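Missing here is one protein chain; the remaining ones are kept as they sit in the complex.
On to chain A.
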Amino acid sequence: MFENYDELNEMQIDMLREIGNIGAGNAATALATILDEKVDMSVPSVRITGFDEAVENLGGAETMTVAVLVNFSGDAHGMIMFLLNVEDAKSIMDILVGEDDGEDGLSEMKISGIKEIGNILASSYVNAISALTGLTIEVSVPYVAIDMVGALMSVPIIEFGAIGDKLMFIEENFLGETNDLKSNMIMFAEINTLKCIMQKLGLEI
């Protein structure tokens, strides 16, 4: 029985990787539909890291990043973040809206478009897990912010880092083939949620 993220064994980590694969696979399909182009997804990484290392892995503490955050609750508790850089966020919205609005940064309208995309992707991810496990999972409304990635990550770090000094998240990178659009999705879950999902999938813990 594990009580901390760093006590997960190889078999359990493999199962989390598979969960990421299924959740993010569903999200990648949704993204491909939205963008109307092929979206490649990386092999999911299950990262069990210190807090600073987690931020470093996402490009360094001060890197300006667009983040959409969705909480999930019900039978499973966690958080999904959809992250992308400002340029890629702008490009995605240019594709969807049709043309550049001439603004340097992201206009309010574009930000709210990205928020909605993050919402659709996170819901797709959670729905896949829900279908797989039979758990009833509700998702919150999406929240969006543009800031230093370290500051944005303080939110899940505080939420999931209270016990122990390690954070666990499942990460996938998406690449839109035609326009080289990069984004990534990370999923955090409470320890008890991980146990619950594993038990539902028949793993002895």
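Going forward, a contact is a pair of C-beta atoms (placed from the backbone, for glycine too) under 8 Å apart; a residue touches a chain by one contact, two chains touch by 3 or more; residues count from 1.
Definition applied: contacts and distances are computed from a predicted model.
Enquirer: Looking at UniProt, which of "DNA polymerase III subunit delta", "Transport permease protein", "Potassium-transporting ATPase ATP-binding subunit" or "Probable chemoreceptor glutamine deamidase CheD" names the chain that isn't shown?
Expert: "Probable chemoreceptor glutamine deamidase CheD"
Enquirer: Specify the residue from the set A:Glu62, A:Glu87, A:Glu138 or A:Glu177 that touches the hidden chain.
Expert: Here the residue in touch with the unshown chain is A:Glu62.
Enquirer: Of the residues A:Gly23, A:Gly113 or A:Gly150, which one touches the chain left out of the display?
Expert: Of all options in A:Gly23, A:Gly113 or A:Gly150, contact with the hidden chain holds for A:Gly150.
Enquirer: Of A:Met11, A:Ile158 or A:Leu201, which one is in contact with the hidden chain?
Expert: Residue touching the absent chain, from the options given: A:Ile158.
Enquirer: What residue numbers in chain A mark contact with the hidden partner chain?
Expert: Given the touch definition above, chain A has residues 50-52, 55, 61-62, 64, 67, 69, 71, 141, 143-155, 157-159, 161-163, 165 touching the missing chain.
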